[in-house]
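Every protein chain of the complex appears in place save one, which is left out.
And then chain A:
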Amino acid sequence: MSRIETRYRRLLRVLPAYYRQQWEEDMVATFLDSVAPGEREDEQIVAEYGWPSAAEARSVLALAARLRFGGTGAPRRYALSGAVVRRFALAGMLFHAATAMTTLVLRLAWPPEVVRTAPPVEMVLRFLWLPAFLALVTGRLRVTATAAGLATAAAVVAALTTTGRGFTAPELGLLVLDVLLVAAVAAFHRDAPPVRPRPWLIALPVTAVCAFAVEYAGLLGDAGVASALVSAVGVAFLCTRRVFAWRHDQAGWALTLAVLALAALGLRVLALPQLETAVPARSALLTAGYGETVVAFVVAVVLAVVAYRSVAGPRAVTSGTSPA
C-alpha cells in the first residue's frame, strides 16, 4: 500500500463505519486513479510523497458532516446526532443574539458618564450574532457562517488586544463554544430538514427579555444568564415533555437540552472564581451564584439521565428527523 493510499484511508476514517463498509474500496480506487493512475516515475513519486489535496479533503469532510449529522432517511443514531447538533447551533446563536441586545440596553442603566461614551468595539461586534442567528433560521447558511466566524474572530482579537491580559477562563470557555457553533453550521446540509422559523423567531424576544430580567436582577454575567435560561427550559421540558411539540422527539430534545445544560454548567463553574472576587463574601449575589450552579448541575444530571433512557430505551419515540 502506497503512502498516499494510507493517508487517504486515514482521511476516510471521518466517515461512519456503515458507509465505509459500503464505499471505502471504491473511493480509494477512484482517488488513486485520479492521482497516480499508473507506474510512471512521477506517479510513483506522488504515490510515495503526495497528500490528498485540500479540495479532496474538503469533499470528504463535507460528506462526513452530511452523514454523521444526518437528516431525513439517515440511520437513527446519525439522524439523532444531526437533530441535536442543529438545535445546539440554533440555541447557542439565539443566546448570543439575545444577550448582545440586552447587554447594550443594560448599558443604558450605567452611570451617565459611561453611557455617553461610545460602547466598546467588542460589545458592538457581538451584534454579528443577530444576523448569524436570523440567517440560520431562514436558511442563509453562508451569511450565518460568515457573521458567526467574524463574531468569534472579533472576540479573540478583542480579548487579546483590548485587555492585553489574554483570556480569562470563562472567556476561553465561551470561545470554545463559539468555535463549536461555527462548526455546527456544517450540520445544516441539503439532507437536513428545514428549520421551522416561527418558534425560533418568537424565542428571540422571549430570550432577550428573560436574559434582561436575569442580568438586571443578579448581574451574573453571560455564564449566569446561560445557566439560568437553560435550567429553566430544562425544567420546563422535564415537566411537559409528554405534552407539547417536543413529545414527538423526546430523545432528541432531551439530548439537546442535556448537551446545552452541560455546556452552561461548564461556563457557570468557570465563571465562579470571577464572581467570588467581584462580590463580597456571604453576599446574596454570591449565594445566588452558588445556588444557580447547584440547580444547573441537578438539571443537567436529570436531563442526561432522561436523555440516556429515551435514547437507549426500548420504547424510544423519536424520528430524529423532525424539523429543528
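Structure notes:
Keep this in mind: a contact is a pair of C-beta atoms (placed from the backbone, for glycine too) under 8 Å apart; a residue touches a chain by one contact, two chains touch by 3 or more; residues count from 1.
One rule holds in what follows: contacts and distances are computed from a predicted model.
The chain not displayed here is annotated in its UniProt record as "Transcription regulator PadR N-terminal domain-containing protein", chosen from "LrgB family protein", "Polysaccharide deacetylase", "Branched-chain amino acid transport system permease protein" or "Transcription regulator PadR N-terminal domain-containing protein".
Residue-wise, the contact with the chain that is not shown comes from A:55, picked out of A:55, A:243, A:294 or A:312.
Among A:63, A:104, A:201 or A:238, only A:63 touches the chain that is left out of the view. Of the residues in chain A, those that touch the hidden partner chain are 19, 22-23, 25-27, 29-34, 37-38, 55-56, 58-63, 66, 73, 190.
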